[in-house]
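What you see is the complex with one protein chain gone and the rest in place.
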Amino acid sequence: MKKETQKQISIRFENVSKFFGPVKANENISFDIYQGEILSLLGENGSGKTTLMNMLSGIYFPDEGKIYINGEHVTIASPKDAFDLKIGMVHQHFKLIDVFTCLENIVLGIEDKEKANKSKARKIVKEICDKYGFEINLNKKVYDLSVSEKQTLEIIKVLYREANILILDEPTAVLTPVEIKRLFAVLNNMRKDGKTIIIITHKLNEVMEISDRVAILRKGQYIDTVLTSKTNESQLTEMMVGKKTVLNIDRSEPKDVEDRLIVNGLTYVNGEGIKVLDDVNFTAKSGEILGIAGIAGSGQRELLEAIAGLNPKAKGDIVFFRPKKNLPVSFYHKTYREVVKLASEGKFHYDNGSPVSFEGMRPFQIKSLVNNGDVLFNENEVMNLREKSPLQIRELGVRLSFVPEDRLGMGLVGNMDLIDNMMLRSYRKGKGTLLNRKNPENLAGAIVNELEVVTPNLHTPVRKLSGGNVQKVLVGREIASAPKVLMAAYPVRGLDINSSYLIYNLLDKQKREGTAVIFVGEDLDVLLALCDRILVMCEGQVSGIVDARTTTKEEVGLLMTSKKEAEGGK
Amino acid sequence: MVAFNDILINIIQGAIPLAIIFLFGCVGEILTEKSGNLNLGLPGVMCFGAVGGVLGCVLYMKTIYQLWPIDVSEPVITFVTVLSYICLLLFAIIFACVFGAISGLIFSFLTTTLKANQNITGLALTTFGGGFADFVVPLITPKEEEKALLAKAAKILKFSLPYDRTAVGIWGDSFLNQSILVVIGFAIAIVAFVIINKTRVGLSLRSVGENPATADAAGINTNAYRYGATLIGCAIAGLGGLFYVVKINGWENSATLQGFGWMVLALVIFAVWNPLIAIVGSLVFGALWVSPQSGISTNTAAGKDLLKITPYVVTVVVLVITSIVGKKSVLPPGSLGINYFREER
Partner (left out) sequence: MTEKKEKTPLFHVVKRSNIPLWQSILIRLGFVVGAVLVGMLVLLITRGINPFEALYEMFRGSFASPNRFFNFLKDGALLLIVGLALVPSFKMKFWNLGGNGQILMGALVTVMCMYYLGNILPAGYDWLIIICMFISAVLAGAIWALIPALFKAFFNTNESLFTLMMNYIAVGLVSAFITVVSSGGGSHFIDPDMICAHGRIPQLFGKEATLIVIASLIILAFMIYYLRFSKHGYELSVVGESENTARYVGINVKKVIIRTILLSGAICGIAGFLISGAITYSVTETSAANMGFTAIIAVWLAKFNPFITAATSFFVVFVTTGMGQVQLAFSDVLKNNASGDIVMGLIYFFIIGCEFFIEYKIIWNKKSKNPLENVISEPTEAPALEAPEPQAEAPAKEEK
């Protein structure tokens, strides 16, 4: 424990509030941050951590309340004011200009002529690098940098401006364990220098490892500040989410498990030439939830998008088994000619088990047989979704639903109302050019009722709903089509605990109904409690698939950061 | 059949004045667009500049010129004539710049402060600018007397810097017998290039145009840069309007100048946002514009009309090629046409 007993207050928040329309991002927040400490700002997604820090760094202006720096009441109306107060922030989404070099990014916006001089800057940057142990090539263009290099550059930028108060927003989300270690070493050095460091995070192990004190926010409100040495992870969790997280997720036992989707050798090189998916192989089975774990940006998004047909350049096989065994053939997704061809290959049988042969039959006879549901499939249909567009996948009759990470940017259209958003999936139904708004309206009404969506009416643009309600609308629509495969990327991100549970239960219900559920999550506790198997990704590769019932957080955590040996035998 | 040489000299002599109108407009617009503001009101801005130029000239001619007259037909270099010449130049330039900047202020206020759509604001500014010029210029030059004074001022402003005519020959003459404004035009283009690409201010300006959120987080006052670049850019473009007045010795209506304004927007693309390429581009465009009138024989009369559209066709080709190549160095500034609101979520 620290022996110093007296510390200077560096930052004081006093009744600070910030509203975004009806959303109370921060409400009446008051607490102190001491000089020379590392303070973790802990809270779930959407608890207002970043908003609060953005007010400190001048991005947002508080609607109410006061901020004091070193005892002085200050007004931070712009990032420049923040710099003048020696406050520097490393944003989660890096604020760098891609087409500039590192050096240009460092001197960008500096008014002091001395420091803005590039050759002088080079020297000072070198001193900073030596002092804290950074490595950087100042002549590189930012678009050539790796994520961790970009972060290093951001930190150097802040230090170059001689910041005394350093704010890091989710700094470890994109880093490998080695890089995290290096970052923490740097942070410790800075603390020794007397700098005040605030880390925004929701990862408890890191909080315990690096910080002196922890301030907790929940739903935009300040809960408490505790000494790290006097607390433990379960106590912090309790403060963070409001009740003990013995995760009470009802996990049903999988039944009627059969292969539903086999992904084989899926590889995707993105527009910048980076291999975001590298030979991904796995099987998703009906009646179970397959979790996907990994550090953010390890290829989870691209994987789901590739399966959904959104990454047409992805290479590899995506084989879908359409559950048709002993089910009737229909003309819904098959043409008459296809049916006749499959029959001649002996793919069908009658109810009594005898094989179907249409030989010598007239077309109308065949049609009536099929329409009566007398012709049954022998086996599940096998379809390769490789290089198929979302539309083609749909036309094949593959019921594949996808809840994307970016709800309002991809899953829904923010400016359209609930009904029009329901239509996104179904508007093509029906002949002719006219839209049918009746069924979508019924569906929207049903979802609002069943999932308790809070909305003034069905004609409200979805962007006006709160995050949890937006997600309910999206998930509701995606499960409405009784999918055979349901993929959900971070479906509970930013949701309160009740909405989260609602989503978990919906996923489990889908599983019980025989859907193959693929769930990309970030909270390992949830993944362990909800899923049946967990696929762990690391830098675009599958680093392991484990049984969720028997594995431990440590094992998964290790897999998340251990890339497969390049040449090591499979 | 006119001799080839003569045609070429015709083209050069005709192209350079036009090129300077384009160049002023183009450099001004490049500066504006580098800050992320796509000002489609450029034709209107140039009309504003023309009004300023006319006002400056007429004001000067009616007042100080009466004391320090210059013999237009046979200018003699004396202290008074040089002084008078410089004063007229300053009057014209300052007024043109101020009027150009006023139109830039309208644009900036609407787009940067009131976050209005840039395309719409630009179109409205073009409508307003054309009307403003056609409304105000007759107010400034209500009678023949003022028109004559304006024409005289234009003639004076066309004076070239002194040089030895006999020494340079007919070719040199065609290049050197140009107004001082031509020299200023080239100089501004070069200065603009240096400022944008080699200075701290230029670095900040480009960052605002590329990614205002980042520039803002780096402590750069994005609004100030957008205002500044747009105002200065429009002031420079205003000089294009002034030079148009000088070139045609007065004012008829805004239609031709507006046409030039649209041409300049094409030129900015042609120059891939680089003032140095803009110099070359403006000369090429000027040559393409005048060549139909300079004796080039085409098989049909309609050929001349078709020759006139070559600048636009060339621009379309450049636009298409740059978008296909897609290299960062030839693409427009990242946030071109998009307003920035810090508290956007």
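The first chain written gets the first letter, and so on, giving A and B; residue counts start at 1 in each chain.
Throughout what follows, a residue touches a chain if its C-beta (ideal position, glycine included) is under 8 Å from a C-beta of that chain, and two chains touch if they have at least 3 such contacts.
What you are looking at is a predicted structure, and each value in this text was computed from that prediction instead of being measured.
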Chains in view that touch the one left out, judged over the entire complex: A, B
Residue, one of B:Val54, B:Leu125, B:Ala189 or B:Ala229, that touches the chain absent here: B:Leu125
Residue among A:Pro177, A:Pro390 or A:Gly557 that touches the chain left out of view: A:Pro390
Touching residue (missing chain; options B:Ile7, B:Cys87 or B:Ala116): B:Ala116
From A:Leu41, A:Ile128 or A:Ile223, residue that would touch the chain that is not displayed: A:Ile223
Absent-chain interface as seen on chain B, which is shown: 40, 106, 109-110, 113-117, 119-121, 123-135, 138-139, 253, 259, 262-263, 265-266, 269, 300-306, 308-309, 312-313, 315-316, 319-320, 323-324, 326, 332, 337, 341, 343-344
Where the unshown chain meets chain A, residue by residue: 2, 4-9, 12, 14, 20-22, 32, 34, 61, 63, 66, 68, 70-75, 77, 213, 216, 218-219, 221, 223-227, 230-231, 235, 238-239, 242-243, 308-310, 389-394, 402, 404, 406, 409-416, 420, 423-425, 427-428, 433-435, 464
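To be clear about the criterion, only the chains that are shown with their structure count from here on.
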For chain A paired with chain B, centre-to-centre distance based on mean C-alpha positions, whole Å: 50
Footprint of chain A on chain B - complex, ascending: 200, 203-204, 206-207, 210-211, 213-221, 328-329, 334, 342-343, 345
Chain B partner contacts - residues on chain A that touch it in the complex: 20, 57, 59-61, 78-80, 82-83, 89, 91, 95-100, 104, 107-111, 113, 116, 143, 157
